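For this view, one protein chain was removed and the others were kept in their places.
For clarity, chains are labelled A and B in written order, and residue numbers in each chain start from 1.
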Amino acid sequence: MKQRILWSAVLVAGLALAGCGSATRPTTSASDSEKVAKLVVWDWKSGEETAAAYIQKAKADFAKKHPGVAVEFVAQPFDQYYTLLGAAIQASKGPDVMLFNGGGQIRDRVAALLPLDQYVAEDKERLAGWDAFSQDGKIYAAPVTLQGHPIYYNKTLYEKAGLDPAGPAKTWQDLVRDCGAIKKATGARCFALGNKEGFGIQFFLSGLGSGVLTPQEYDDWIAGKRDWNSPNVKRLFALWKEAESSGLNNDGANSTALFNDAFAVVQSGKAAHIIGLMSDIGHWKDFGEFLGADKVGVMAAPVVTDGATPSLPYDGGIGYAVAKWTKDPRLAADLVRSLTTTDALNSFYSDAGAIASDTTIDVSKAAPAVGTIVSQIKSGKPALHVALSSKTLDLMGRLSQKLLSGSATVDEVVKQLAASDKAG
Amino acid sequence: MGAGARRASLGARFERHAPYVLVAPAVLIIVALRLWPLLLGVNFSFTGDGERNGSAVGFDNYLELLQDPLFQGSLRNVGLLVLLLPLAVAIPGMLATFIYLRVPGHRVFRSVYFFPAVLSPVIVGAIFNLMLAFDGPLNALLGTVGVGPVDWLGDPDVAMFTVVGVQIWATFGMALVVFLAGFASLDATLLDAARVDGASLARTIWHVIIPSLSRTIQFVFVTTMIGMLTSMFGLLYVMTSGGPEGSTYLPEYYIWIQQGQMNRPALASAASTVLFVIMLVVGLLQISVLRRTGGRT
Partner (left out) sequence: MAGRHLGNRIVAVPMAVLALATIYPLMFTANVAMKSRREYILDRFSLTSSLQWDNIVKAWSSVGMARYFANSLLVVSVSVALLLLLGSMAGFALSQLRFRGSKALYLVCIAALLIPFQVIMVPLARVMADAGLIDTYPGLILAYVAQFLPFTIFLMTSYYKGIPAEIVDAARIDGNTTYGVYLRIMLPMGVPALLSVGILDTLFCWNDVLISLLMMPSAENRTLMIGVTSLRGQYSDDIPTFASGVLIAAIPVLMVYLFLQRQIADGVTAGSTKG
């Protein structure tokens, strides 16, 4: 046994000294003479039924431009997507084109991606949401959807409580009062909240942020000048705690999954409001299916602080990027462009209900909620939580659970977040 | 020398080296596809992430791990799992014993106890999410007998036990199969002798069954530990996402977060190396302890 320990110690020391195995292989230089016959795309969307027409149109568009090139879409399960991508990046071997979530997930991996600025210049005006896919002034992916956090409400519950479904509360005080009336009349809670994954706080922060921070504070936050000790930032976290302790949320928020249990709470009429999404799920189409398309309302963030100006928080949602190791960058970039044509995105919007990145899509015939959301995009701002690092978001999730259970105070939480934000 | 003699000597040599011929394919595969990648992986854990990608960083990753409260928490949970391990072994062991002793309905039990093991952890997790929801059926049942609702998956002091309970429930069928095979080799005359002596059930189990099954028990101990430490990802992902408040983190989940979500592959590599060392120590300890107790009888 002793010998075995000694032997392992020697081995460990040797490895520590040697520790030179490079994480990334040197990328082989692209040889243009090689004829590329096939492009491989990784994503987690193309297998879904609601994306079928979108993919079909994008493929057709690409085939017209490059008839000899085959395109294979490989749908990966989302829970292992970034793990597999990590393995591919370490081996510098993998798909030519890949899907990313905007924000931290793509910014952490730009070293493996190709800057797309020269290829997508023509699309810059037509599409929105580029910032979430940019780092240090360079664009790394073309946005497909916009993701944001409108506050949805159930008009039927408003009617039952004798409230005006067309005129939701404009201030936090009024909202709390309305919720009291709804609870009395229908028994429904004010908010559907799922914070099992720690996502509830992200939606809360971004959904209500513009009603709490002043426009100056908001812009500073996005620009990276975040004062965690300011009274208004603390007010946001205090509001989170207060909403729970005054019974506005559904029971057991810390054990309710945002995806998709919290959405089901709204869909079954057990809560009147939810800070939802604009794409993927938990959006107007999802709620409309259960509540009736014209019974889903969208309201602006209720004002808490004087001088705050409510705005729609949104960023680029998902977008396609090109790997550094692809053999023919222009070809791969062309595929990305085919994946963001108006025609293709229009299909994605109408089938999946995603708010697409293309600003020229006609939404006038859609449900009223869509009209409200799209009309607010111009005045919208980036979401507060998207500006934070993955690490800080992870910490915020855990601390927010402590706030709900009462095992941490707002001051402690803000202090820890400030430290993490500074370090990351 | 005739051809026959040469063939005979070749046959003799083939026979002399028989043990090596028998183990060679297995060992070659294990060395090439398990141990060699392990060395590469351990080597990788001494390199950096992000901007320090590829450069040697010595023990930096390990120092960072030691200082991360989340990783510390995940190690504490490993300790908890090791403590709960005897329970996870005893339950299928007892059930297999009773099935072997032919309790009424043993054929049915033998068939259905394996059912949970064939379901994907994702669906098992989803079902228990519903059962254990704050306003779910289990709390409703407890309410009727006057016990207040428990937030099974939302209370940091309870959640880990809940997940381990579900894991045991979902996998005891596998250990049961191993025990049944162990019983299959049990010498029935020993049991008959015990019965003739008029030994009680408890004494029979203690003096006859446990000693005869010591190797099976050892095997189930080691493999159950491996199952708990390396294959609870599905349940954790669906049931708690490591929460609430990070209370259900296990090294495995930590590795997944660092590798996939935080893009820290080298740090994840260091964490998995630590996990390997823990498993090696606990596994070898178990084997030597159980061998000693088994050898005494």
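FYI, a residue touches a chain if its C-beta (ideal position, glycine included) is under 8 Å from a C-beta of that chain, and two chains touch if they have at least 3 such contacts.
What you see is a predicted model, and the numbers here were worked out from it, not measured in a lab.
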Contact list for the unshown chain, restricted to visible chains: A, B
Looking at B:Leu40, B:Leu66 or B:Val289, which residue reaches the missing chain? B:Leu40
Which one touches the absent chain: A:Asp280, A:Asp334, A:Asp358 or A:Asp394? A:Asp280
Which residue among B:Val31, B:Leu66 or B:Leu87 touches the omitted chain? B:Val31
Per the definition of touch given earlier, which of B:Val124, B:Val163 or B:Met262 contacts the omitted chain? B:Val124
Residues from subunit B at the interface with the omitted partner, ascending: 15, 18-20, 22-23, 25-27, 29-38, 40-42, 44, 95, 98, 101-105, 108-120, 122-124, 126-127, 130, 137, 169, 173-174, 177-178, 180-182, 184-185, 191-192, 195, 201, 204, 215-216, 218-219, 222-223, 226, 229-230, 251-252, 255-256, 259, 265, 268-269, 272-273, 275-276, 279-280, 283-284, 287
Name every residue on subunit A in touch with the hidden partner chain. 40, 44-45, 47-49, 72-78, 80, 84, 86-87, 90-91, 93-94, 259-260, 263-264, 267-268, 280-282, 286, 289-290
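The rule is short, and it goes like this: only the chains that are shown with their structure count from here on.
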What whole-number Å value describes the gap between the mean CA coordinates of subunit A and subunit B? 36
Contact set on subunit B toward subunit A in their complex: 39-40, 42-44, 46-50, 53-54, 56-59, 129, 132-135, 151-156, 159, 237, 240-241, 243-246, 256-257, 259-263, 265-266
Going by the contact rule set out above, which residues of subunit A touch subunit B in the complex? 12, 15-24, 79-83, 85-86, 90, 105, 108-109, 111, 196-198, 251-257, 261, 390-391, 394, 397-398, 401-402, 405, 407
